[in-house]
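Only one protein chain is missing from this complex, and each of the others stays in its spot.
Letters A, B and C name the chains as they come in the text, with residue numbers starting at 1 for each one.
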């Protein structure tokens, strides 16, 4: 896709968004080397802007590597609330000699480039239409700090100071953040403050600060927090009462399990002092780092079968490996919550890039006839809420539920409304018969006595002989008996299909925005939302009203089908090559293929509004 | 599905096929206990009928068990060539006390039941509308044979003798078969002949032989053979020049690899006598029984990458386990031939029952954007031909090819035209650059220089430094270099999508039968063919012409799309719950969902024409 | 010849155990395995062990993978929950179940194919994790259910029979487990219930992962090259049609192993296995010695049986993870969910 390339190089795109460089409207990009600790400095800036009340987003474009390769961080500031990934950058902090050339090229005309002038910038990189701001950072830092480790880290803080001056970050806010970070560790705090001041002062005294685009405190973030999706997902699992987690490390899902552990240690660890004065730890959770993803899903199935709320977190390759056992859980009707933080590409692909490309793989995971429940969060708030919901759905419908987050949501910091919790929430454990209920019925059969939603009661091991039954992934009839009989087999799988349909009533409804008389609409999913909303605004400003629908769960509700029917054309925006959401809509929402126009981006970077606008305009042209 | 149940019980169905019980038109069923060696006797009957030139088929309905459970064998005789699974049975050989009740019920009115009258048949099983033929088999056999092992085996041969008399099997033919089997082992031959004669004579002297329906020699099988699909598949792999096979045992695919081994030992084993007189064996093949399916597909990928023609054979659970590496082969563009002998159900399901339920799982196997090449044989002849083709396609398009056979095709004996081989065939190895070609080009890049079909040249390890490159499942650009860059990544995956489309021209064309002016059609796949053809004949006899199309490969050719367009309605007949072929047609042949009416059977038994007829009639009624 | 004809425990009044149950209360469904299959003898020994230990059936959890051996859970303790999962994945599924409810008594039954091929990685890690469970491998050297392919385990008896070492190194689960730090390692023979029952009881009482490898001959398929009734014979394509689908009637192979010595047992197909039992002075608490003993026995062509190693001082998966004494599934939701106030405070850190 040409757009993608141009956008990455920062070249202006025809038709671009109207240039909004100005007060609380601009984008920064930091080019550094990974492993040098720049993330900390970048985060400081992001968080300062957030504290100033200005809507902001941060996108970390990092390599699948530990140290020494180019890495970028992008900050989009938008008082108007357009915080999808920026297509152009107004200030580039170019701290990586390896990538100078492309970083210089990525600055939009009239923009600025901040570089370390300890060494001269090669002449051939100069571009007349942008402004170069040199600070001899290495030299200045080298004069103050002697420890090599400190020099590397403090250089980052120094450029953060310079940026603060350039874009007008409130000094108090940034210092407050520093002191929160280092608290009592005074020497650390002092060093950081010194470096920060160094950058700040140098910029103030050498450049016309603040730049034409700059920050001004506003009240855009009241009641909001800045958080990454994986932390929010982990929080959801904690609040849902999950006690068992089994996982295998994989980017970008790793932090779901790691956060879950640290949250559990914080909220579920009871320390007791025994009679003889020894301290005893009691963990109200058990987290298993599995030997692989096959084991991880197995552990989740075993734990859920035994009655725990259990989950695993993984990414595409893990989903592939879990395929067989996802089918087992589906067919034996065992709850299983699987968090899939999607990354880019088939196979190993680009582990540190984003796509929503596991939609089809998850909807129909496993051989034979299978269909699963999917949830599609769009931001960390939904990660939290849908994580809780996924356990309720998994237990209510006794089936795997896949929470399809992605790298952009999961690993980047998002400004979202504060998470809320209703203390009256109690888990929906679905139909579980305890010993008392078992006494009331003549004989318990696992797959018999379906309710209106085609769910049959289960029992947990360990309580009563009356509830004992045999779970098997091989052919079974409604009594749970082994069968190779056509009818016995079909009764069960027919009910499974009906159960899947019934679940649609419990999926989160789509987010819909309609305008009276609109003939066209955009349908999207997950992290594409903000770019799509921005694009819709662009068209609205040109008197073209586009309706909007964001899918949040599968199976699809009838609302989705009728929304599609109500429009002449729906543009389906998603980040994968094969239009997977569109495919699923065609198959499962009864949508006519001709009415769904795919708008695809799959280069692996978070979606920009420009890509959506260009995609829609091109599609339009093609139709005309 | 009601039909299935009724059909299995042998109850006449409204609207049934016109009853054709008569000369060379009838069906037999043998109810026995598995592990008792009855397969040998049943096969003797099947083969005798085949030798008499009468079209015939045999369906083995066996349990997932080694010994002691009920098992059935069905033989359909049809001079007219309708050899799909019978819906009704004219003669039941009821040798299993455990299943008497259902076996008695399965005989169609006016039919016969042969039982062992050494013990009296319970009164309550008698049905007035069928004829009971008792032979004291155990008693008679016990009088001749003393060895317990022989008694069990010879009882089977004795009932075969009785059946031979009842349906008029040519004595010479059956004796010829026996002598071919036992050849020089005279005592074995004598015992078998004696048992056979015992049954034959008893029937001749006690019953009105032959029965109203009976055999008459005809010339229906000239130029034909009787063979199972797995043997034919293995033969195809042998003839295609596959040298490496890696597999893990699984029903119903096991015999593909086991046959491949025995064929290789027969045709590819060179025995040499060394100078010192020692005999040396040299195997021009290497078959690896892998530790699991993950290893099996890995070995195939490694061997294909290194330049061998390699394959694996498996069934549904194996496909699920291979998912991750199927994506690896797709993305790295490594040929891989995967034979999937489909069985019934999600998870372990019913391993000894049939479905075509891996269609979606195979078409899009693996996470991320992936699409694969699929071949759908309908009988052993196509197994052979498509096995060869699958290697040509895999190497030409450098991608996984899945040969989707099924249990019915793979494990049952089918009458097919003799396999043919053109000695001028040479493998299509696709674009492989050897050292000489490498000398001609300036620099070799693995994923560059695509041809008109979007295939790029590869090189094999071991020959030349100039051809050295690095294969990776992680993001790579067209030079084969690691990339996390949007454009570099997209160029490759866009070409993969184009390559997949280009492959459609090389897939075997669909089998099409059109009648001028027909508004309706039936589309089907694989082993459903014979039942569908029979059903079409039924409707034709009622003046309703249905066109016919059988899909043989994916990606679909434009012929399939236009066939669908040309018809008001297409009934899509397949054996799975979720209408998977229909789904794939909707997504990939641009077929409007409304025009494709699903006709599904998924009880796990081979399809009957009655099921198809009922399905179509019901669908029709629903539309009216 | 079907399983139906198998003798069942007679209905006469049976002695009761401590909790008032008879041995029948520990039985399960009728076996559908081949008559004479070693696995059914293991079932009988399990029934006996559970009865003698007076374990309430509802506290038992039976897990397995796929294979003839993996059908075993159907055949005992019908009052217990059972889970016949997928091929090779029983160990992690059992680990999950055990994590959720430590008060259940987890019994996993597997085969040599299930545990040493497709499930090998999981077995290795279940050992490391010290999941508290009895893990039985019904080891017959073949893939029974898929009709007789070689498995990765010892070519049972082939050494004794041909006097030659196996060229493709077989996997000995006992040595494997010992070298991985397993805390309970034992071996039995399906044909000697008198020895097997005490082994199983000890394993059931072990506070950690207890591996019991049971040599359990397959009467239908076996891997003794050269035996005319063997796998090779049946598989031979030339003879395919003669006896396909025929299982000769067989009886279970039984033998009483001596105390501290060796005995040669002849299998139905004529193959012979040389079993050894541990000498009086054997100390099962020394891992190094156990490994050494197992390796040496192997070199002598002898299969050592008995409890080869026990480490009673270890901590199981729950102790290693400091979970509470009550099962995790019994914790009230209130103990798990920090609530609205905590959520509010937590978010103060994200501003």
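Note that a contact is a pair of C-beta atoms (placed from the backbone, for glycine too) under 8 Å apart; a residue touches a chain by one contact, two chains touch by 3 or more.
These numbers were taken from a predicted model, which means no experiment stands behind them.
Asks: Considering the entire complex, write down the shown chains that touch the omitted one.
Replies: A, B, C
Asks: Determine which one of B:86, B:178, B:301 or B:599 touches the chain that has been left out.
Replies: Among B:86, B:178, B:301 or B:599, only B:301 touches the chain that is not shown.
Asks: If the hidden chain were put back, which of B:124, B:219, B:281 or B:452 would touch it?
Replies: Going through B:124, B:219, B:281 or B:452 one by one, B:281 is the residue touching the chain not shown.
Asks: Among B:97, B:318 or B:473, which residue is in touch with the absent chain?
Replies: The one listed residue touching the chain not shown is B:473.
Asks: For chain C, which residues lie in contact with the unshown chain of the complex?
Replies: Touch set of chain C with respect to the missing chain: 117-122, 124-125, 127-130, 152, 167-172, 175-176, 178-182, 287-288, 291-292, 295-296, 299, 315, 320.
Asks: Considering the entire assembly, which residues of chain A contact the chain that has been omitted?
Replies: 33-40, 43, 62, 64-69, 71, 98, 148-149, 152-153, 181-182, 188, 248-251, 254, 258-259, 262, 289, 291-293, 317, 347-348
Asks: What is the set of chain B residues that contact the non-displayed chain in the whole complex?
Replies: Considering the whole complex, chain B reaches the absent chain at 50-51, 225-227, 235, 238-244, 246, 267-268, 270, 280-288, 290-292, 294-296, 298-308, 310, 324-325, 328, 418-423, 425-427, 459-465, 467-474, 482.
As a convention for this text, only the chains that are shown with their structure count from here on.
Asks: Report the inter-chain centroid distance for chain B and chain C in whole angstrom, where each centroid is the mean of the CA atoms.
Replies: Here the centre of chain C sits 36 Å away from the centre of chain B.
Asks: Among the residues of chain A, pick out those that touch two or more other chains and give their numbers.
Replies: Residues 324, 328, 472-474.
Asks: Which residue numbers or ranges of chain C touch two or more of the other chains?
Replies: 66, 86, in rising order.
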